[in-house]
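As you look at this complex, bear in mind that one protein chain is not there, while each of the others sits in place.
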Amino acid sequence: MKKPNVLVIGAGLAGMEASLILAEAGRKVYLVEKESLIGGQTIKFEEVYPNMECATCMVAPKQQEILQNENIDLLLLSKVEQVKGSVGEFKVKIKKKARYVSLAKCIGCGACYEPCPISLENEFEEGLSKKKAIAVPCPGALPNVPAIDPESCLRLNGKKKECQACKEACMFDAVDFSEKEEILDLEVGAILIATGFDMFDVKKLPQYSYGKANNVYTAMEFERLYAANGPTEGKLVLRDGGIPKSIGIIHCVGRAEQGYCSGVCCMYSTKFSHFLKHKIPEAKVCEFHSDLCIPGKSHQKFYQKTLNQGIDFIRCEDIKVEDKNGKLQVNYKNHNGGKDIFKADMIILSPAMTARRDTESLAEILGISQDKKGFFSTQSEKLSPVSTAVDGIFIAGCAEGPKDIPNSIAQAEAAAGKILSILS
Amino acid sequence: MSTQTESHKNHTKGVIISAKEGINKAILDIFKKSLEKKCFDAILIPVRVPDTESYAWVLLKDQSLLDEANPLPPVMSVQGAKALSSLTKHGEMTQNIAAILRPCEIRAAVELFKLKQIHLDNISLISIDCPGAMPLSDYVTDPEKYKKRFKNVLDKWGEDDSVRPVCHICNRFSLPSLLPQKSAKTSPAKQDEPNLAIPDLHIGLLGGNKEKIFLIPVNLKGRKILEKLEFKPDDSLNLWENKVNEVQDKKEKRRNEFNQELRKKIEGQEKFTAVFDECLNCHNCMRVCPICYCQQCFFDSASLNLSPETYLSRAEKKGALRFPLDTLLFHLGRMSHMVLSCVSCGACEDACPMSIPVAQIFSLVADQTQKAFDYTPGINKKEPLPLQAFLEDEFLEVETPSEATTPIEVN
Amino acid sequence: MNQDFKPNLVGFLCNWCSYAGADLAGSSKLEVKPYLSVIRVMCSSRVNSNLVLNAFLWGADGVLIAGCHPGDCHYEKGNYYARRRFALIKKIMETLNLEPERLQLSWISASEGKRYAEVVNKFAEDIIQLGPNPFRTNPDV
Partner (left out) sequence: MNEKIGVYVCECGPNISDRIEIDRVIEKISSVEGVKVVKKFGLLCSNDGKKYLADEIKKEELTHLVVAACSPREHEQTFMNVCLEAGLNPYLFQLINIREQCAWMISDKEEATRMAIKYILAGISRVTLHRPLLKKELDIISDVLVIGGGISGIEASLSLAGKNRKVYLVEKKESIGGMVKNFSALLPYQGSNLAVIEEKIKQVQNNENIEVLTSSEVEDVLGFLGNFEAVIKSNGDGSVKKEIKIGAVVVATGFSLFNLKDTPQYGYGKIENVLDALEFEKMSASGKILLKNGKPPKSVALIHCVGREEKGYCSKVCCLYSIKFALHLQDKLPVVDVTEFYSDLCLPEKADQDYFEEAKKKGIRFIRADEFEVKDKAGKISVEYKVAGGKKDSIAVDMAILAPAIVPSEDTSKLAEILNLPLDETGFFKEVHEMLDPISTPIEGVYVAGCALGPKNIPESIIQSQAASGKILSSLIPGKKIEPEVKVSEIKEEFCTGCQMCLSVCFYGAISFDEHKGISVVNEAICRGCGSCVGSCPSGAIRSKHFTYPQLYREVLQALR
């Protein structure tokens, strides 16, 4: 009997883990990723708590496996357009955008970047650096093959039809402007949603002065700021070029608005302090939190360790960040109701994890429901936490709600397990 | 030193035995009695080889043969731990054996135990205050002379420098240095429990100025043995204790000075090479070393099996190449393999036909490396060997810092 | 100091972190001094005194051991053992004053291409300052 194939949506940590397990079991896996690279959010992190391991080192071997495994058909720059049928016989339409660079021919030498006349904001780097219209998002990105951004490429957006600087620079004839977007029709037995999360848009909360004050950063921006393969190669320099001596880290940004605790912010904020104190010993680091949510057997230990490094943890509310002509100031109400201030030259905001913006459209396509927080909803009340109301469609990772890495991995493995058992 | 006396105050009472007819006699009488009383079924002890001046380890069952035995011979012909290992490597003793060993031999035995080269079950280890041994090479030239001289060694405890240099600077010649100590990085295995103590009994000679000897029960087993021998271990042993401390302090001091001098003599590539210039690559040092337990030494260049061509190219680069090869590789390699367990027993130096101060050098390196690993070989059976264990935050200094690890200066 | 002295450096790099870091240095086109010969091992714990001493006595002007940062080992604990083994060799060399500076241990992660370049270049400079390994020309070894 022919084993049905599986569609995995999202090539982040959860999607990769599930794909590898399914592939090992001999299943054909279509791994759909909307970006031009794999690895999801995790590869943006320099270190992960609580053991401060290098995320790249952790994930790179898995990425390599994904790229080399014959059972895994990796579809980059792709989106699920339509899903019909039912468990065992889903019919799926995938729209695969053109990359304009051949994965087969390109060897990732990067000769094409430099001659490209266009540079644009690098979203992967949270806009902290620019990239060319043809580029990989960061050094070490996998697959190590650039993609052309059709909106900004002069040739593709028609502003300068004759431009082919990159094509000329490429010795492998890997650049192909004629490449067209494709529609793929797949037949799969089961579908796994592993589309991950977005971060709460802190611009919605003017009280934190994000975007107005220069040195207010989001957590993701800071992750890239201290990544060795990031825009500053791990150097801690502020937008204004200075080195921070007094840093405030603000928890629960957007918690009230979202109506839930994201479960990971306390820990990654603590990770930031730990790193800052190590990097700039004389720096003053202060964490502003409401309830400390540090579940799990090893997390409090890490918190204690960081606390002992001389970090201030302040329980407070009504936090406001002001830009007093260049100098930042945190105003807050302390636990016995008194007003207090903290002067800082850098502020890091730890925003809530939210459902991806495209959750609704995907939910519609898949015919499954969202919970009231906007995430995909599972059959948790039936004690089947990775299954959806639709037979054969499963969810793993932060698509189902905020989660840390091990829980995402476990969910991915669980979903793979369910798929293997229903399709065997 | 102070901590040592501390830890061993709990059990410093013992038996004072008169030695009017000489120390040997006194000790041997105890062993005879212990065989009669069936404390032990046999005794492992050095015995003079008939009609020669050399000594061999003998497993004695017949007490009459004890008369030829010598618990403290003037030379160390074979390291006791090696004898014990050949006796028990392949299985535990089925009968009760007593082995009388010098402190360095006991410690070597414990290291071999950790290296699974020795079984200590049913074996009572009995340590003895050790004044040191005569250099084998000297002794064989004129045994009589050196036996006499050895008497002087016993009189002027620690002062007569005719003993082997490593003995002359030995700071682990008595019981206190055999007892587990509280350690800086106290790992559970390093707790100071008297019953972790290795020797069951200790024979104290210091402070008895040859008229009496001291029998000291070190742990429960030791006490039981004394009971069987109908000894009451309640004499106070201040005499012995004070003398031990006195000699100890002297020797510590001497050891430091000596090692500083030695270091000057051998340090640096040039001097170090020169020291081993005379090495014949006979590898005797390795063969007699109690800690070198390998069937074949990795540094018998055989294991490198390089092609002649590579030697030619080396000769080409250097202009010349000395054979037999890899002398330094052998010594440094052997050092890197055993020095953390080295007990400075001096067997290697005794065995060197070219009298290279190999024991002195190894002992010096042993001091430094063992300090770095906070490890004293041969004291605690439960403590893992340094290369079997690790701590997550240690030796941070050995990693060469670089930008990523060094904090940035804020002006 | 001899200006045109080109040191022979041997580098044992673990496959998972440090070798990847080296690759990243390359693909980022960072300038690295051309003296280090990289030898790939699966884990820094494969390296021991047998390898290091041979390299050193055969005339290597410097030996670099690089592995995953403590806690990151692909094999969980390997680099902790590697560190102890290295510490022992280093201590021996220090005690005998056999130019311990010629031995170096560095933790380099897969994302630290820049750091790889730094480490290797710094090491090369230090060794050039130090001059050739005397054992190079010592017929006794």
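A, B and C label the chains in the order they appear, each numbered from 1.
Throughout what follows, a contact is a pair of C-beta atoms (placed from the backbone, for glycine too) under 8 Å apart; a residue touches a chain by one contact, two chains touch by 3 or more.
Note that the coordinates shown come from a computational prediction; the quantities given were computed from them, not determined experimentally.
Undergrad: Using the whole complex, pick out the displayed chains that touch the missing one.
TA: A, B, C
Undergrad: Pick from C:Cys43, C:Ala66 or C:Ala87: which residue touches the chain that isn't shown?
TA: From the options C:Cys43, C:Ala66 or C:Ala87, the contact with the absent chain belongs to C:Cys43.
Undergrad: Taking the entire complex into account, which one of A:Leu154, A:Leu238 or A:Cys293 touches the absent chain?
TA: Checking the options A:Leu154, A:Leu238 or A:Cys293, the one contacting the hidden chain is A:Cys293.
Undergrad: From the list A:Asn215, A:Asn229 or A:Gln411, pick the residue that touches the absent chain.
TA: For the chain that is not drawn, the touching residue is A:Gln411.
Undergrad: Quickly run down the residues of subunit B that touch the omitted chain.
TA: 90, 115-117, 293-298, 303-306, 310, 313, 337-338, 384-385, 387-389
Undergrad: If you put the missing chain back, which residues of subunit A would it touch?
TA: Residues of subunit A in contact with the hidden chain: 21-22, 24-26, 48, 50-51, 53, 58-59, 62, 64, 68, 104-105, 107, 109, 111, 171-172, 259-263, 291-301, 304, 315, 335-336, 371, 373, 375, 380-386, 401-402, 405-407, 409-418, 420-421, 424.
Undergrad: Counting contacts across the full complex, list the positions on subunit C that touch the omitted chain.
TA: Counting only subunit C, the missing chain is touched by 8-10, 19-20, 22-23, 25-27, 29-32, 34, 37-43, 45-48, 50-51, 54-55, 58-60, 74-78, 81-82, 85, 117.
Throughout what follows, only the chains that are shown with their structure count from here on.
Undergrad: Grab the C-alpha centre of each chain and report whichever is closest to the global C-alpha centre.
TA: C
Undergrad: Measure off the straight-line distance from the CA centroid of subunit B to the CA centroid of subunit C, and report it in whole Å.
TA: 35
Undergrad: State, to the nearest whole Å, the distance from the C-alpha centre of subunit A to the C-alpha centre of subunit B.
TA: 61
Undergrad: Would you mind listing the residues of subunit A that make contact with two or more other chains?
TA: Residues 228, 234 of subunit A touch two or more partner chains.
Undergrad: Among all residues of subunit B, which ones touch two or more of the remaining chains?
TA: 404
Undergrad: Under the stated contact criterion, what part of subunit B meets subunit C in this complex?
TA: Listed in rising order, the residues are 263, 266-270, 272-273, 276-277, 298, 304, 314-315, 317-322, 326-329, 332-333, 335-337, 339-340, 361, 364-365, 368-369, 372-373, 386-387, 389-390, 392, 394-395, 398-400, 402-405.
Undergrad: Which residues of subunit C touch subunit B in their complex?
TA: Touch list, subunit C to subunit B: 49-50, 53-54, 57-59, 70-71, 77, 80-81, 83-92, 94-99, 104-107, 112, 114-115, 118-119, 122-123, 134-141.
Undergrad: Touching residues of subunit A toward subunit C in the complex: what are they?
TA: Interface residues on the subunit A side: 46, 51-58, 60-61, 108, 110, 139-140, 144, 227-229, 233-234.
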